[in-house]
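Complex shown without one protein chain; remaining protein chains in place.
Presenting subunit A:
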């Protein structure tokens, strides 16, 4: 999620710094709330700042804004495959999670976690009002789908890709084109994905982990000298 426009970097730097210096200071709560809105507007993301805010809400539940929490959770969904959504839920009291909009987000997360993309996109379409507040949502989920497909397949039917990213026809061709190394294999309707160590474990073996960190080697310096 590194789409950070340069004009915003000044601002984000200071809030991140605020969190680093005052991780347990209730006074920064309004700044953190503004920062969530800022992340939404500028399509940036800071898990640490958001966890810090959820922590302050956890300490002072009466100050919690469900609107802000919803935005944090949507942002966390967009960070898949990282477990950020769970990390946030761990900090949100159960009675708050009973709220309709949070229930919906939990269902959406479940579909993503279990790779049920068809159900996910159906459910997302029904809840557009909730999700469209956060620009870049669709693209972020599509990238997650691309990640899971890339872990799993060397070649995959076009229809499976279409379902996972929720794009069809010419747009899908464009989507495939935009991803480096993705090619459609002639008539078979198969999409060939670039090889990586996860869909082609042979690569892992040769990339051999025979490197030793320097600080381990320093242990034998006295012997060598």
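We take it that a contact is a pair of C-beta atoms (placed from the backbone, for glycine too) under 8 Å apart; a residue touches a chain by one contact, two chains touch by 3 or more; residues count from 1.
Basically, contacts and distances are computed from a predicted model.
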(Q) Looking at what's absent rather than what's present, what does UniProt name the missing chain, "Eukaryotic translation initiation factor 3 subunit L", "Trafficking protein particle complex subunit", "Ras-like protein Rab-7A" or "RNA-splicing ligase RtcB homolog"? (A) "Eukaryotic translation initiation factor 3 subunit L"
Q. Of the listed residues A:30, A:81 or A:194, which contacts the missing chain in the full complex?
A. A:81
Q.
Of the residues A:34, A:67, A:139 or A:152, I need the one that contacts the missing chain.
A. A:152
Q | Options A:16, A:38, A:113 or A:138, residue touching the unrepresented chain | A | A:113
Q. In the complete complex, which positions of subunit A touch the hidden chain?
A. 23-26, 47-48, 51-52, 55, 58-61, 81-83, 86-87, 89-91, 93-94, 110, 113-118, 148-149, 151-156, 160, 188, 190, 197-201, 204-205, 208-212, 215-217, 219-220, 222-223
